[in-house]
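These notes are about the structure you will find just below.
Every protein chain of the complex appears in place save one, which is left out.
Per-chain residue numbering starts at 1, and chain names A, B, C and D are given in the order in which the chains are listed.
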Amino acid sequence: MVALAVLVTFVIVGVLAPWISPYDPNAQNLANRLQPPLSEGHLLGTDGLGRDVLSRLIHGSRISLIVGFSAVLLSAVFGVIVGLVSGYVGGWVDSLLMRIVDAWLAFPFLLLAIAIVAVLGRGIDNIVIALVITGWVLYARLVRGETLSLREREFVLSARGLGASPMAIMMKHILPNCLAPIMVVATLEVGVVIVTEASLSFLGLGASASEPSWGGMLADGRAYLTRAWWLATLPGLAIFVIVLAVNVLGDALRDALDPRHEKIRSEEIPA
Amino acid sequence: MTPKLRVQDLVKTFTSGRALLGTAERSVAVDGISFDVTTGSSFGIVGESGSGKSTTARIVASLLDADAGSVQLDGREMLSLGRRDLLAVRRTVQMVFQDPFASLNPRWKVGNLVGEGLRIHHRMSREAHRARVQELLEMCGLPASAATRFPHEFSGGQRQRIGIARALAVEPDVLILDEPVSALDVSIQAQILTLLTRLQSELGLTFLFIAHDLAIVERFCDDVAVMQNGRIVEQGNPVELYRDPQHHYTKTLLGAIPIPDPRRRDNNSPRR
Amino acid sequence: GGGDTYGDGDGDGAADGGDSTAPAASSSQLVIAQSSDILTMDPHMHRNRPTQNVIHTVFESLVNQDTDLKPVPELATEWEQVDDLTWRFHLREGVTFHNGEAFDAEDVKFSIERILDPEQASPRASMLAVIDSVEVEDEHTVLITTTDPAPTLLSGLAVNEIVPSEYTAEVGDEEFAAAPVGTGPFTFDSWSPNEAVNLSANEDYWDGAPGVGTLIFRPIPEVSSRMAALQSGDVQIAAEIPPDLTGELGGGTEAVSVPGTRVFFLAMNVTKAPFDQKDVRVAANQAVDKQTLVDALYEGRARVLNQPAFPEMIGYSDDVQGIDFDAEAAAQVLGSTTETVQIDSTEATRTLAEAVAGQLQAAGLNAEVNVLEDQAFTDQVESGASTAYLSSWGVAEGDADVIMARHFWSPSREDAFYTGYTNDELDVLISDARSTVDQAEREDLYAQAMQIVMDDVPWVPLLNPEEIYGVSTQVQGWEPSPIGRFNVADVTLGSR
Amino acid sequence: MIPGGPLHRGGFVDQVIPGRAEGASTPLLQVRDLTVRLGPVAAVSGLSFDVHRGEFLGIVGESGSGKSVTAKAILGLLPKSAEISGSVRLEGEELLGASSETMRRIRGDRIGLVFQDALAALDPVYTIGDQLVEALRAHNDVSKKVARKRAADLLGEVGIPKPVERLDSYPHQLSGGQRQRIIIAAALIAEPDLIIADEPTTALDVTVQKQVLDLLAEVCQRREAAVMLVTHDLGVVAQTCDRVATFYGGLLVEEADVFTLFDNPRHPYTRALLRSVPRLGEDSPFEAIPGSPAQIYISLTACPFAPRCEHAQPVCTAGVPPEFWEGTHRHRCVVAGRGEL
Partner (left out) sequence: MLAFIVRRLWQTVLVLFGVSIITFSLIHLTPGDAVDVMFAGENVSADQREVYRQQLGLDQPLIQQYFNYMAGAVQGDLGTSVRRGTPVAGIIASTVPATVELTFAALVVAIVIAVPVAVVSALRQGSLWDRGGSVLALFGISMPSFWLGIMLILIFSVGFHWFPASGRIAAGSGMSQITGFVLVDAVLQGNWEGIKSGLLHLALPAITLGTAITATLSRVLRSGLLEVKGQDYVDALRARGLRFATVLRHMLRNALPATVIVMGVRIGSLLGGAIVVEVVFGWPGLGRLVVDAIQNRDFPLVQGAVLVLAVLFVLVNLITDIVQAWLDPRIKLTGGGSR
């Protein structure tokens, strides 16, 4: 519940960023650069250009959350569909899809990112596209593997015997049974994706510079590790808190979906 | 008149052992069996454990491919059906699995499990659906509250009844029952068998009934086949067959039935 | 090809490398970290500065450049201009290549012709394109003829090394790159790509044996790691230290700097609003407080520029009237602009771009930084799609021609659009300067050109940062070069 | 020592539950007042019984009456959420709440459990050979080779053809009956003193069933082991068990030696059950007990069978019926206890 509260808070902060942040995130004051946290007027200090770190963090939550969640959600949905089809239908469909996955994996993400940025321009939407294009593969492999095992199980056979369509079997019987690992991976990926965005900034391919992102802040702050620890630490902490919240929620969801999870379902006592 | 179900020269081989390591060996599970089941009758299969009864059942239910032979339903070959036709067949042929728990999706509540067939084959209002599921559960001696619980919360016999309710939901013409009452106490056994008999006489259902309890088979089935090593070694009307068994195995089988009377322990019984 | 050993010399323990007692000169090892690896050891087959920095310790050119970027003798001891198109070079005697082959005029002719040979496809050909022919006058004299008057010939020759004619022709290009042979103070041992280039002292070097036994170049792309390697003692010289990180050095390491050769500028597309208005461009110049940038972002280790040139450059003029910082005047003009201006930049210049954008913003111009991938950036500015961009131009040759003829001369518009700025008067001045060999006359022509540029202001000239190196206090007798070369022949290593 | 519950009267705890006449020695297994709640379900209520060495205790009862839950409770295998109270002692040693290491030593070695659901009880990704060998080696210091040999022998004894080859099969490659025999073998392989067999022969044809029961009888005799045989097959009970306990709705409703139980059942449920047994050669319709099976929620407050009982009286629903003793025969029917049946 705490996790949910944290997450909701972050979302609200992101949405309300323009109204609640104390400064314009891009307003500079070169005379007042690298102020430590708790210094006057700047609760969390300022960065190398004298910009208010708190304001940048608040605005940054937008990009990081959008990138984190949309990239994960989209890749998971697409990957799961491919994985289910590949694993359940099997045969040449499986071979084809999995070879595509092989080829896909081999592709350097950076090349893709550059090409996308070149063709579509910069901006978070394109970062998300790049992340999704590479991200779905993981889910596809995972779900396909689980499906291979699940489709041989008797309850799938029994559902087939009842006349359930392949679609229904995949979605209703197989998917719920591989939801747990998907959830674990997806919630982890939220962190991975946010950090990947940071790595892109590190390698010089980040989001548009006019919008601060946690990843970008972190990448910028790395040079100041000994001199201005807060520059890298604070956005890092923000990412950590988000990842933690998402994962705790994921765990709770996992437990809720696990029929065997040990809790007393007293609400089900018939009157 | 064509039989409802005609099985001819059915053969199924399995590879067992570790196919991955190349130690696979082939074993014949079903070795050329044939039988006919007429509409509205019950055909019993008894026999040695591992003799291919369940395998036969699965092939007849179109859940497993046969290596050779044919299965005809109302004169129509079933082993080569396309996906679409298969769906139609599934409406008419249903199977109750030998292992009830494994055949129930552990993440589904029993109400949904029982209702699945209904949903697929019988469109009905949500209310009617719920009522029907309730009815099916009660028919099989399960409390209505079962609908909201998960399969692992049930006893072995309860699960077996869930499996039966699930198959009945579809309202099939042909019901394949793989040891459907083995985990039930005799009273509930009787309840279920009475239910089946009633459905048969009301709706003209055809049963393929696999069991180990010869006494039940005698009463429930019109015909019985005795299987051993993938073959039918003897077949006929159960009353007559029991009275005058021909095959050696059938004789052994009949001789091994434990008599429900402690005073009649003979030299043959495990504890004299 | 890669080397076939992981390293030479004698095993100096990995982690304790820096702490070990100072080894004897002949066995001492100097490790230099640059940000990137070399591309090849063939001096003629690349166009890459870190590569040349390494290559120039193994190979030498006819001339070198001193810290003021003026040509000084290297393999040529003297030179004179015979006429507008002909130059005579007197070569150093008694020099041998590492394989024992003697250095002579044939090698010079061979090397220049090798670069210019279309078959060879040397990317350096354009640098010497002006050369028409090379003649061997005698064993130690060559005559170079140019097609046009070539005032920048010497700076071109300074960056093109001489290879041994016989050996190169004999072994072929591939083998030559794998086992290069030059005249420099160090001989090539091995190269493990992305890992290290291992060199050892050339005991027979014409200027005396170097002070260290082994010289190793290691590519360490990440600044923080490069500095860490320096501080942990893994390397003794770390190149390309950003000025605002010099404060982190200390404890046996120090920052050593030299005035650099890079001109940073904000370019404004004069064909696009709002920069099609000259007063806006002037105001932009007034809006940028360069001194603050130098103080804040460069810790003072940079010079403010008031023209597109720095003082060591031929063509720099003290008389040019630049535009001083004047926030109020700037605000009056910029305050009335409505356009949102994208300032294109690459990741490398992002911080500066953001700071400049911030200052423009403060003056009322709605400026945003748009960071592009390097090539996308190049495409953008060369195609003229950019409204404004922040970039830098390297002038290692120390000659204003490098900037003027590229950025402000209309014939070059065909190659790259940049700001789209042209001025007929300016064109004539630049053309004249290009075909004049008399340096004093050229300086005068450029001074006039600079003033025209600063009157029309297609650029906001920003600053010229110093080249900063992190150096271990062990290193003695080393001075950085403004063009990034490592003249380490005289370096010795003391204890830490 | 053992908390008195509402389900029994007086000195029940100290009362020796009469076993076989000669059973003066301490019982092998002593279950007292065992109560299990699983979520909303009262699966077992106030259960007490003894098992003595060398005997077969038959357990019959309605489907869902708590037989399997009892078996699992004895071995401490119920889910953590289960609420368990009472006492289970193996030769005096309390098992409820014992340390996991104690339980580990006892499981398999002292008490073997044959699970009801054979497929679910086998690890799908290990060969049956591996699983059998492990079960033996967990308690006996024998080499893998010897263990494998024992496993193969045991498979032969439970009637599996080509046992050596079968060792390399995976559970999903076996028929239902074969799997069932595998888990019987797994329970027997370490030669436990008490074998709790939960419907071990349901999937077996009668010839193999007989073979398996013979094996159990042989083990029981040779090693003075005891067998708790949960089954629905009253024929099997009649042929093998010494004593029989009947379960209904989580309650042990009747217990007696096999002859008494078959000749003179006292509890109406036991009577009805015996009436329902189909016998070979009789062509009567299937006879079920009217009404629906019991499912007990929260806790038992009346005779669970009362709603279906033809003899039910108001007293039957007034409270949980106490135990009535007639020599070694006990039951929980008030009406029968009053002699009105």
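By our rule, a contact is a pair of C-beta atoms (placed from the backbone, for glycine too) under 8 Å apart; a residue touches a chain by one contact, two chains touch by 3 or more.
This one's a predicted model, so the numbers in the text were calculated from it and none came from an experiment.
*Asks:* Specify the residue from the set D:V60, D:A121, D:A197 or D:C316 that touches the hidden chain.
*Replies:* Result: among the candidates, D:A121 touches the missing chain.
*Asks:* Specify the residue from the set D:L28, D:L47, D:V60 or D:L75 that touches the hidden chain.
*Replies:* The single option touching the absent chain is D:L75.
*Asks:* Which residue, D:E94, D:D109, D:E218 or D:E287, contacts the hidden chain when the whole complex is considered?
*Replies:* With D:E94, D:D109, D:E218 or D:E287 as choices, the missing chain is touched by D:D109.
*Asks:* Of the residues listed, C:R47, C:R88, C:K272 or C:R303, which one is in contact with the missing chain?
*Replies:* In the full complex, the listed residue that touches the missing chain is C:R47.
*Asks:* Footprint of the hidden chain on subunit C, which residues?
*Replies:* On the subunit C side, contact with the omitted chain comes from 1-2, 4-19, 29, 31, 33, 36-37, 39-40, 42, 45-48, 118, 121, 123, 125-126, 129, 173-174, 177, 192-196, 198, 214, 216, 218-222, 224-225, 228-229, 231-234, 373-376, 378-379, 393-394, 402, 405-406, 412, 414-416.
*Asks:* Quickly run down the residues of subunit D that touch the omitted chain.
*Replies:* 72, 75, 77, 79, 104-109, 112-113, 115, 117, 120-126, 131, 134-135, 138-139, 170, 172, 183, 186-187, 190
*Asks:* Can you list, in ascending order, the subunit A residues touching the missing chain?
*Replies:* Against the missing chain, subunit A presents residues 88-91, 94-95, 98-103, 105-112, 114-115, 118-119, 137-138, 141-142, 144-146, 148-149, 151-153, 160, 178, 180-181, 183-185, 188, 191-192, 194-195, 198-199, 202-203, 215, 218-219, 222, 225-226, 232, 236, 239-240, 243-244, 247-248, 251, 254, 258, 260-261.
In this text, only the chains that are shown with their structure count from here on.
*Asks:* Could you state the distance in Å from the CA-based centre of subunit A to that of subunit B?
*Replies:* Those two chain centres are 48 Å apart.
*Asks:* With centres defined as the mean C-alpha position, give me the subunit A-subunit C separation in Å.
*Replies:* Using C-alpha averages as centres, the distance is 42 Å.
*Asks:* So which bits of subunit B are touching at least two other chains?
*Replies:* 99, 102, 143, 145
*Asks:* Taking the touch rule as given, give the residues of subunit D at its contact with subunit B in the complex, in rising order.
*Replies:* Its residues touching subunit B are 38-39, 41, 56, 60-65, 67-69, 116-120, 127, 159-161, 165, 168-169, 173-178, 180-181, 198-199, 202-210, 213-214, 216-217, 232-242, 258-259, 262, 272-274, 276-281, 283, 285-289, 292-293, 295.
*Asks:* So in the complex, the part of subunit B that touches subunit A is made up of which residues?
*Replies:* Per the stated touch rule, the residues are 58, 61-63, 87, 90-91, 94-95, 97, 99, 102-108, 116-117, 120-121, 143-145, 148-150, 152, 163, 166-167, 170.
*Asks:* Which bits of subunit B are touching subunit D when the two form their complex?
*Replies:* Result: residues 14, 16-18, 23, 25, 46-50, 53-55, 98-99, 101-102, 138, 141-143, 145, 153-161, 178-179, 182-191, 193-194, 197, 212-216, 218-219, 239, 242, 252-253, 256-265, 268-271 of subunit B touch subunit D.
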